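Of the protein chains in this complex, one is absent; all others appear in place.
Now for chain A:
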Amino acid sequence: MLKVDNLSFSYTVYESTSNRVLFDNVSFECRENENILILGRPEKGKSTLSMILSGLTPKYNDGNLTGSVTYDSLSCEEALERMNIFSLVPQNATDFIITSTVEEEVVFPMQSLCLDREEMKKRLDEALSFWGLNRYRNISTSELSGGEKRRLMLATSDVVYSKYNILDEAFDDLDVSYRKKLSDRLKERKRATVVFASHYLNCFDSVFDKVYILDGTLALADNSSIEEFSKIEHVVFENKLSSDELIVKNLTFTHPHRSVLEEEPFKIKVDNFSLKRGEVITLRGLNGSGKSTFSSILCGLYEKDSGEIIYRSKSLKKKELSRIVGYMFQNPDFQIFLPTAYDELAFALDYLKLSSKEKERRVTELLKLFRLNGDDVASLMSYGERKRLQCAIYYSLNRPFYILDELDSALDYEESIRLIKLLSANGAGILLITHDEAFADAITNHGYYIENGVMYAN
């Protein structure tokens, strides 16, 4: 049995950051072959709790921890040492990849377990086949999409044959077919599993023996509290649609794989796409289908091979697109480099050559609008706060169009919708990339779907 007893955790407090007592008095048990779901809004400590259960926090992340975690009476450290007691599928797959190819990543923990070669081969083939990674065996891990990396982490966890499984937002980034596979696997109850999630998904039905909600402490949830947690009202955007439209016609793009000769190059084909100013639409698709690649072409990062991208009757070049379309990258850390939130927003306004008084006024307005504290150290802010900061920076750019890449993976529904409303209030057209169908349906019923590089109207 996995036993968590009276766990409390707070991060080491740094000057100018708010006190981060994440949770207090967290206790639960997970018996053999039992499935437990722990729901929590973003920034409530789900990932931290998963790292504590894995013995990695506070070992690798400073913090004050009290309470105990035991696996069949073994302490966390002892269980971590044994390796096959528990396995973790982390939220941030990219940072947990330590080898160069897909196959090597899955083989690595088996080598540490000193399994014989035949057994390693058997487990490897099973895991890669189940998670649809066979064709990517020898591909460099840096060439995988977000969802493919998630599946790689799941495969790496599978081959250890651990008794307990900890999955942190493992359903995120997975498309519908793999979510179903994962939930069917959990229903088999071959291992005890603790799943952390920030949204209650349809595929969770009949999977879990117990559901908890993590919000300062851990509370057992019933159907009504789950419903309340998952409530998402249909959103009505009251923006005036403009006749200004971004139109894509007959676009193609090819990107060969560097690391594998035999693999077909990746191709994108978009016959027709349009986004009006003031409109909010979604872009959905399976992992590796080309959503991020299409977005990179649309914002002028990649050069298309053929086709046109038209705005105000003019066919735009790559450089011109970067001025029209703002692409909010999934990782806000790529764009944050100044000491404080105030500095970041002031930098964004520097290029407008405003008077210092006007600049200060605008920064204060942005801080209030996006609920940020100007003195906060930008790189030490929570992920959700950094995401809001990133949003504020883009808001100040006043682009005609924005692409929001998986905004809901970092923020709860309410906050995501609020930010979308803010960005679109100035008449911007929004293209929202998301895997969350409930969220996508609540936002709009208009969008596109991309499959194997080919785009279709939804």
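By definition in this document, a contact is a pair of C-beta atoms (placed from the backbone, for glycine too) under 8 Å apart; a residue touches a chain by one contact, two chains touch by 3 or more; residues count from 1.
Everything that follows uses one rule, which is that contacts and distances are computed from a predicted model.
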item	value
Among "Energy-coupling factor transporter transmembrane protein EcfT", "LrgB family protein", "Osmoprotectant transport system permease protein" or "PTS EIIB type-2 domain-containing protein", the UniProt name of the subunit that does not appear here	"Energy-coupling factor transporter transmembrane protein EcfT"
Residue among A:65, A:301, A:438 or A:454 that touches the chain left out of view	A:301
Selected residue (touches chain absent from view) among A:21, A:65 or A:113	A:113
From A:176, A:235, A:310 or A:397, residue that would touch the chain that is not displayed	A:397
Touch with the omitted chain, as defined above, among A:31, A:180 or A:323	A:323
Per the touch definition above, residue among A:176, A:226 or A:336 touching the missing chain	A:336
Contact footprint on chain A, counting only the chain that is left out	51, 54, 56, 59-61, 80-81, 83, 87-88, 90, 92, 95-101, 104, 107-117, 120-121, 138, 140-142, 156, 257-262, 299-301, 319-320, 322-323, 326-327, 329, 333-338, 348, 351-352, 379, 393-394, 397
